[in-house]
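Of the protein chains in this complex, all but one are displayed in their positions.
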């Protein structure tokens, strides 16, 4: 297509229909709009099935509302992450069709029905109940990116038989997200059980020498099971997004 | 299949062909061999297309040679990672069909022809020439796991037009491995250019406040582009392995 | 016993009383319920004398109350750790037989009289008055696990004669828990005085370069006295639990 | 001038007009007032075009008001940095001619019209909207030091075409300030695009393994593009000050 | 005994057999030799069954030989830890009855037959073959302190069925030492399987973000299984010593 | 004196006035009360001129008041450190003769007139106004330990001539306390100017990469001027105490 | 010029001299060679006065020689940094016109006479003799980028009068590079003396708690003097490069 646009422009010049000066200006603008790498434009990606995403943590409610309103004009779904309960209520109340998913610390504005673009199921495994908000952010993100998602909770390595109870779910997953705080060993154990891509999310849930999630982060990076990759501490959104890319049936 | 083995065993008991005591012993052994979670057994995985892997760094040559000889009996390919030039020469010389891939700091013993089990191409992008050994370890790992792999070198963010030159390769990849030291910004930039799963490998190549790869590790974990997941510093093998799992056409 | 259950199941099959398909299902379920490693099930352990434990820090009062109510049905004692004063009052008020142990930041629901399962006395040594909540959590945990416990307070190394005053108590202990912040030197000094297993608990009580308990943690890990092992910062519960295991007369 | 004062003093002695003892005292005082290194006196610098600067973060409003009132007597402009909204309002209300620049978390008291002392334009590039307060502090500082300043916002590396849209502005800058949190890759990318001095400001905007700005700080220090220098985390003032020194047409 | 000595001394005074001045001198010396806390004297402990221990790492061979010769005069066993192969050979060759235990990086001089002073068996579990030297140091230490010891090797969490194969050994242990590098998850998993005191030893075996053993150290300190205590990185001696104290039938 | 008490006791035995058993008990108690090292007893030290010190940070007002009341019975001065304004007011109001020194975040109860026990003057040098509370805590501590103290403020290294203005004060000091945040360079500069013992106090005043005082702490530990020793971050009390010991005319 | 090339190409099309297909290919190549952001191409920069730079640290001599030979064809100067003495000798010997600058750990191949493109003099201030290699790398880099450079050595803050001896040199500099290890206080002191842009280079020269240069790095980032910016530890090249950009009379 880019080649086509370029060819048209040049044919216009060759045909004398486009003045040289006008073509120079058009070509200088191209790199930022139409050349291949312009597909980096997030907005275009989103139109193809990805939700618009707003990071809510450092923004006041009115700013979030304004941004979501603007993004919603595109007709797609909009996800606001990292909103505390109060902010979530305010934002959801101010926007039609918006829903406050308090468990995931998110607000979702749905304008398009979900489809299933995935090769299989994304399974989110969550070590402890305190890790749930992060896990639910991952679930929500992957769902909004048109994936089937299953959530398995409270299966820490200190009671490994509970994890094995879910062996079938794990082994039939297309990609697994492991959410764990403390020492983060769950990623290694799951990675040792099944041959699936695993996206590990360390959480800041922990005490003392957890140092805000450093312990599970290092644990997951040093996981003795191959196939484990890691995202930032508490980054449920990033894990859900990566899992959706991995699971996508037809690449964009 | 596990279910099949169990059924056979029990049918033997039901038919009076297998004494109860013998069956009890067989069943007690099962959890470690045949029960569902026994698929964690690396050896079974490997028979299905994955190479046997030996971490060479802390092992003397004779130990490596003995292990590889044993593993080779399985008939699969064997990969020895992290061998310095001298060790690589010794090991490769002592083993039939083994080849010293010095650029990847590896020894490979190939016994099966490579197949293409992938959904598409794995692309390994390498920021600087000093990062090449890590990148080549990733390439080799993914290839031995039956993937087509392309390697793009010397495309650091300080000369971003060189990276754009490879836009077509990147945008048609099934999964991208980004290998970078220094500040590790390449992962963010590639992640912003294409909507593909990206496995980022920070390298220990750097100076001063790189602190042995801590700088690119933190940089990649904080990448502003979604879809980036991270493996341990210099862990080319882990990245290649994860990319192969992601790219696999039919899950194992 | 496991062997017994397995034998029974197989005898049923051999006798034609158990259909093969039913036995297959029963056996697949076994690993998670009845095979040896199923003893990891915390609930079974607790029935044998250990309390149910609920980590209260990240849970709202109503969630804690619901969990404790459920656990209490088992008839054992229940310990809720890390509750601040307000939360402790609310939880204790809502539950019959529950008591708010504010000094230990805990709520205890006692349903069984304490017994003495220990080989000897657990002695908890506490460096400063600010470390007391952590020490009391250790005392409470060990007591609920049926141990005799003595608490020695305010015996920092800067006044070592005060510590020596307690020499008899220390030298007759079965296991000693040392709770200290600042530089954590007390573990080394006690470890040099008596030949007993010592569980050291660094606390986050300190200033400046304590870095939230890092200083005593490193100090205790580097203790020049042999026989000292360490738990996480402020982890009085973990120390009490480990001491109870060490002191237990008859292993479970 | 110093030489002149010294000469006068000695001539006074030589002429018998200045008693020896009085000259000794005068000379002993000189190092702190008149000798060359006395130009380190901030007050003198400021009279030559630099604003007086008050760091507002650890000071109560009344203390700030008193200091600014005193400094304002010099007739120059006064900049108060790092004031939260409430403090800013109080301080600005109490001082004539003072203005609360809430976006930059600053209060400015202007007494002199701005001049243009720069060789060219200072361009401040800001990665994300959350980094804006830091960027605006840099803009304000550079402006008060008599520079033309342009601000380019929301041009993170995940959408690199947006950055390229500003290529003309960047390439014509005299000095560029790059303000970025997350992984801080923007400094490397801008440094690779243009051959200009770049002052990089890591911000504490980030999550988890950002560790309060450590990630972008290390990223910027390890920037693979030459010409990048770094100031402290969130130090917009320092960046603006350094950029003003770099851009200054005639050194002071 | 101390009380006995004190009584004898005072009786001597009371009987007029010991001059007061002589008794004063004797009593002043007491605190450092005979008073209760003088049991901190390592030499006395050792005579009661513990080996003399020499840390070999920072000492030249001749210094080690001299120290061991001196200590051997006490008639007990002597253990030299952390000697590299060359040093071990030199030291063992120079001392009668000394043996170089190269696998444990130790030299042992045995003068007394081993006895069994333990309540049960000490089990040392070792995650990977690279962790073996640390595990063997733990085994050797516990054995020299008169314990029965079993060693279980190569049972990392990535292949958890291998670990379960040793369930009987683990569940019948009196105390378990877990030696693991990488992410150190083995301690959590073993701690979840059995209710026994667990002494965890993080090793420096790892790569990149292991940071010399920091990753498994933090992982073990944050272990989600209760009952796990931790010693310093690579400190097999400390773990073996602590396990021996825990396992000791009759306290010293 | 200890020798005297011992001698008396033994004479009692020799004279038949003290039964042997009673003497044994008395002697066993001695090490903790009367033997030389019992001078570690803080209370005795204080009677000789040092104030009683209560660390107020982690204690509620009523607990502080009770402790101070108890300590005051000894007749000496009492110092309560690290009290915030509210706590200071409450404590001071509840105690006769107590004074809230808000600038030093302390409460002082004076019962004895100050004397001058020092060899010379203690000089406290403070880099910035934000560091003043720490500096004032040092001043107050040294004064209560009977030293003459001078305070020099706002003499950071960025305006080194201001520091030189105080050269006479510095060079005539007996010991100098340097209080500085930011990069802590003031300790090196003062250490290079005068040959006096310097106790450096890093403060947590700083921004971003100060990391809570880590930057000046490391700076002071690495001071290129010999003669500089360092105390914990913000530890004005510790610096004042050490300076008082250094300056003391007649050792205690 | 880019615009000129574009115009020529389009005129060729308009004139029928360039076939459309050929022009399309030419234009697609442009972004990587000729479009505005293609000025990131190092080679073009260098032709305008900057040397080609080869980082020698991780490259074997033959690789360096090959790269330098290739780069030298461009006719410009070539700088090889971070070569140890042996490597430097080998490389210099193999290349005509190359010189081994051992003091700066560099090899220089000069093909063009130096010019003076600077606005003034770059002054490099070096704290200790051990910091000299880093300082000389900075000097060499700035010289090869056509600047007049002065080097001031051994002027640490512990002897501040030595620094003042160079006041005239410092105050007349266009830009100052401060190279210091230990606590790095020199940057603050120089920054307080003169109103010039200061590029600070922390060095890894130090002991103990220097932690490989972390101490001066943090010190310089927290410098209390405004106008100080920082480069990576030991990065003399980066400082020289940045100083050259700052000092450049006519921007490129």
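The chains carry the letters A, B, C, D, E, F and G, assigned in the order they are written, with residues numbered from 1 in each.
As a working rule, contacts are C-beta pairs under 8 Å (C-beta built on N, C-alpha and C of every residue); 3 or more make two chains touch, one makes a residue touch a chain.
For clarity, every value in this text was computed on a predicted model and none was experimentally measured.
Trainee: List the neighbours, among the chains on screen, of the chain that has been left out.
Mentor: Taking every chain of the complex into account, the missing one touches C, D, E, F, G.
Trainee: Have a look at G:205, G:220 or G:244 and name the one touching the chain we're not showing.
Mentor: G:205
Trainee: Hey, which of C:64, C:132, C:176 or C:189 is the one touching the hidden chain?
Mentor: C:189
Trainee: Need a quick check: the contact residues on chain E for the chain that isn't drawn.
Mentor: 31-33, 35, 37-38, 40-42, 55, 57-59, 202, 204, 212-214, 217, 232-235
Trainee: Kindly note down the residues of chain G that lie in touch with the hidden chain.
Mentor: 129-130, 158-162, 164-165, 205, 207-211
Trainee: Would you write out the residues of chain F that touch the absent chain, in ascending order?
Mentor: That gives, for chain F, the contact residues 36-37, 39-40, 45, 50, 53, 120, 164, 167-168, 171, 174-175, 192-197, 199, 217, 221-222, 226-233, 237-239, 241-242, 245-246, 251-252.
The criterion applied here is as follows: only the chains that are shown with their structure count from here on.
Trainee: Comparing the two chain pairs, does E-F have more C-beta contacts than C-E, or is it the other way round?
Mentor: Most C-beta pairs in contact, of the two: C-E.
Trainee: Equivalent interface to A-E, which of B-G, B-D or A-C, with over half of contact pairs matching by residue number?
Mentor: The pair repeating the interface of A-E is B-D.
Trainee: If you average the Cα atoms of chain D and of chain F to get two centres, how far apart are those centres in Å?
Mentor: Chain centroid spacing, chain D to chain F, equals 39 Å.
Trainee: Just the number, please: Cα centre separation of chain F and chain G in whole Å.
Mentor: Going by mean C-alpha positions, chain F sits 50 Å from chain G.
Trainee: Quick check on chain G: which residues sit in contact with 2+ other chains?
Mentor: In chain G, the residues touching two or more other chains are 31, 35-37, 40, 192-193, 214, 217, 221-222, 226, 232-233.
Trainee: Going by the touch rule stated at the top, which chains touch which?
Mentor: A-B, A-C, A-D, A-E, A-G, B-C, B-D, B-E, B-G, C-E, C-F, D-F, D-G, E-F, F-G
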